[in-house]
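For this view, one protein chain was removed and the others were kept in their places.
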Amino acid sequence: MLHPDRLFPSDPAARSIAKRLYHSIANLPILSPHGHTEARWFAENHPFADPASLFIQPDHYVFRMLYSQGVPLEHLGIGQKKIENPRAIWRIFAENYYLFRGTPTRIWLDYAFHELFGLEKPLNISTADLYFDTISAALATTEFLPRALYERFHIEVLATTDSPLDDLQYHRQLKNSGWKGRVLPTFRPDPVVDPDFEGFAANLATLGEQTRQDTTTWMGYLTALRAARERFRALGCTATDHGHPTAATADLDAQAAAKLFTCVLAGAASAADKELFRAQMLTEMAAMSLDDGLVMQLHPGSLRNHNTQLYQRLGRDKGADIPTRTDYVHALQPLLTRFGNERDLTIILFTLDESTYSRELAPLAGHYPCLKLGPAWWFHDSPEGMLRFRESVTETAGFYNTVGFNDDTRAFLSIPARHDVARRVDCAYLARLVADHRLEEDEAYEVAIDLTYRLAASAYRLTERP
Amino acid sequence: MLHPDRLFPSDPAARSIAKRLYHSIANLPILSPHGHTEARWFAENHPFADPASLFIQPDHYVFRMLYSQGVPLEHLGIGQKKIENPRAIWRIFAENYYLFRGTPTRIWLDYAFHELFGLEKPLNISTADLYFDTISAALATTEFLPRALYERFHIEVLATTDSPLDDLQYHRQLKNSGWKGRVLPTFRPDPVVDPDFEGFAANLATLGEQTRQDTTTWMGYLTALRAARERFRALGCTATDHGHPTAATADLDAQAAAKLFTCVLAGAASAADKELFRAQMLTEMAAMSLDDGLVMQLHPGSLRNHNTQLYQRLGRDKGADIPTRTDYVHALQPLLTRFGNERDLTIILFTLDESTYSRELAPLAGHYPCLKLGPAWWFHDSPEGMLRFRESVTETAGFYNTVGFNDDTRAFLSIPARHDVARRVDCAYLARLVADHRLEEDEAYEVAIDLTYRLAASAYRLTERP
Partner (left out) sequence: MLHPDRLFPSDPAARSIAKRLYHSIANLPILSPHGHTEARWFAENHPFADPASLFIQPDHYVFRMLYSQGVPLEHLGIGQKKIENPRAIWRIFAENYYLFRGTPTRIWLDYAFHELFGLEKPLNISTADLYFDTISAALATTEFLPRALYERFHIEVLATTDSPLDDLQYHRQLKNSGWKGRVLPTFRPDPVVDPDFEGFAANLATLGEQTRQDTTTWMGYLTALRAARERFRALGCTATDHGHPTAATADLDAQAAAKLFTCVLAGAASAADKELFRAQMLTEMAAMSLDDGLVMQLHPGSLRNHNTQLYQRLGRDKGADIPTRTDYVHALQPLLTRFGNERDLTIILFTLDESTYSRELAPLAGHYPCLKLGPAWWFHDSPEGMLRFRESVTETAGFYNTVGFNDDTRAFLSIPARHDVARRVDCAYLARLVADHRLEEDEAYEVAIDLTYRLAASAYRLTERP
């Protein structure tokens, strides 16, 4: 089911180069500096429940495809706290598994089925029960406890993504547990910097209580954010993450910013005011990063909850977040005018709008010292998507303004598969450069290590242990 | 002139897979669910006139290229009812045939010349007369009558595109003729839903007469549209088609819609009002489709008649329709908020803006049950264009949210060539997936049949005979 040469070029000369490159880096440890796994899993180390709640319920790539073909989400346990009939869900999934042909989901899942559970036959309705039983049995063993899998996956760092209001109890528990796994929080301040976030005002009040600051004043609010960042940093956090609808930044003077804050807090802000506030907060975050060294990640451009009916019925993260056209050149200019030339600041840019790769992102990252490019993201975290990323940005930004791979997943069992795909695609790309005599093979070995390990380690400051 | 391995990857391993796949589907019948041939041809079954009026005069791909290189359109018979000197036109074409190097037009024409007329030498000025005489002689034979060609091309369904005011006399004639060919009308309501369409007000009056409805009232107008659709459906129509400048949709309440209709009908509408009216009408059409089962096709994004001088002199469809940047995510939201989750509705989206493939269209189709993606369209109906389509959409939307191929042509003789190109490119794409071990070869055979036949049959509801 898993061919050893998968994802390598079919031309024999390029393929043999790709294989050599891949074998030189295949066993490097995994750095996962951006993702959505839960610290609780590793703190509690309880077994995963069942195949459906492990593979289907949390994976929007999986259930949105089934939904697009007419399977009601309720039939898949979506929106249920506890799945009642996981085997029935699994059978629906198995019956429709052919829908994933040609998608990265198929590659990730086949990898997990084969490498972790030893399954050799293709998944379909006739093998659905075999799969369900095999996986269920494995999940009950100690080898499949979260910590055991973390070690088996050869993970060196695993970053979670956390609300600034999170008490991080599981991260604290892990830090004190003596377990050698390194699970780090990431500071994702959207709930307290985005006025459109559910419960924004209440969140600010909570932030004030937690930090003993008066978050009804601009100065108190900023101080509270600094304190929250510090709390994260103390638990190993090296990065912040910002999921704004656009990449807009602003650089208001202190008085104007304070006035805008008051307006926003009073609930009197227009849509434009709210956008301006988010924009200003990115610049404020950059200022704080210059002080405390946290690396900024900017993930703009997703129109969240596009499907209103579904959102009203089942809430957010139901596979209906749709990318939109995104501008970076004008949007980032206010922040860059202030901080763009800072060599001690790192801002990692992501995009869902591939037309910006060569037009905006590579030229920006190929000039500004503070900017780096995150890997192909979300819908583009796929063989063709990654290849387009490399082909579009490398010639202008080079390799060294990129930051290695992010798996960005809450599907823990897909992590080794995702990193494996990234490593194979990078080696396939490098192999093409070598085969076309654009790069020497000895250099390609070095670059392969950079793309797999060193760029992530340095960009995310993972080697500077606190 | 036609190599059996054309359009297959040059790498021998991938090429041999592509050949195997292609041979398994090469002889499947042609489903042509969207195009611009004329029912009259098949109803009357008269011979085609001459090579110039068959290959040059109706084909904007051909004459716009010659025009771009300085050949006056009048020298090509464009704008003339009856061509006076077809041989002179043919010679100009032959002399400039090298201009089509690297274009799909060249591939389609060479296919027709070779496969249908047995011409072996390349077309140029020295073979112009040989071509003209050979083609002319063939057109005079019974083997080249429209119905004979339909059968020779192994067409199973051929859809035309028709005004809602068309009396469909030729479709009726065909239905009663006993001929086994299946030529279906498509309901294209632009003349009666687009206030910018020439003669809009008069068209509404005609619609009222035809349906015996008062089309000066909103309710009468909607009833008339329903009746017109029913008239089409009775003749086998399974789909509607909408050629709007943008993908904008709206969902006004009945009172606001009626008020807008009155304003539009009075000729008092601003450009924005007209755009809103078109937007509202897409949602109305979706509501009707839910009732009568017609599949919707949306073809937005062409700025028609860009060349004002030419339009004033020669009218529309003179090769001067130019694509524009198109938004789907915001534009479709009103319609999708109302009907997006309907499993019995099918809306097929096309685009001329390739940057939307991976950014907007694949994520939308990979989520909403009602959405499917039409094939690479118009300027992108070409080997590279089709390959970019597959590479950009498959990883997010899969194969099963696409609908197979459309030839979308009024150049009847190019139909087998166009389907052959699509089949070859799909097989080339599948072969690459197989060669890279992203798809098993046995699955690729199934997918090849899906892409060639089954997806079109089911998406366009061609197997549900009325």
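As written, the chain order gives the labels A and B, with residue 1 at the start of each chain.
One rule holds for everything that comes next: a contact is a pair of C-beta atoms (placed from the backbone, for glycine too) under 8 Å apart; a residue touches a chain by one contact, two chains touch by 3 or more.
None of these values were measured; they are calculated from a predicted model.
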Inquiry  = Can you tell me which of B:22, B:42, B:67 or B:187 touches the chain that was removed from the display?
reply    = B:67
Candidate in contact with the missing chain, chosen from B:59, B:162, B:190 or B:354 = B:354
Ask   = If the hidden chain were put back, which of A:81, A:180 or A:343 would touch it?
value = A:343
Where the unshown chain meets chain B, residue by residue = 2-3, 5-12, 64-65, 67-70, 98-104, 107, 122, 303, 306-310, 319-325, 352-355, 379-380, 382-385
Task = Over the whole complex, note the residues of chain A touching the chain we left out.
result = 9, 11, 13-14, 327, 329-330, 333, 336-337, 340-341, 343, 355, 358-360, 362-369, 371, 391-392, 394-401, 432-433, 435-440, 443, 446-447
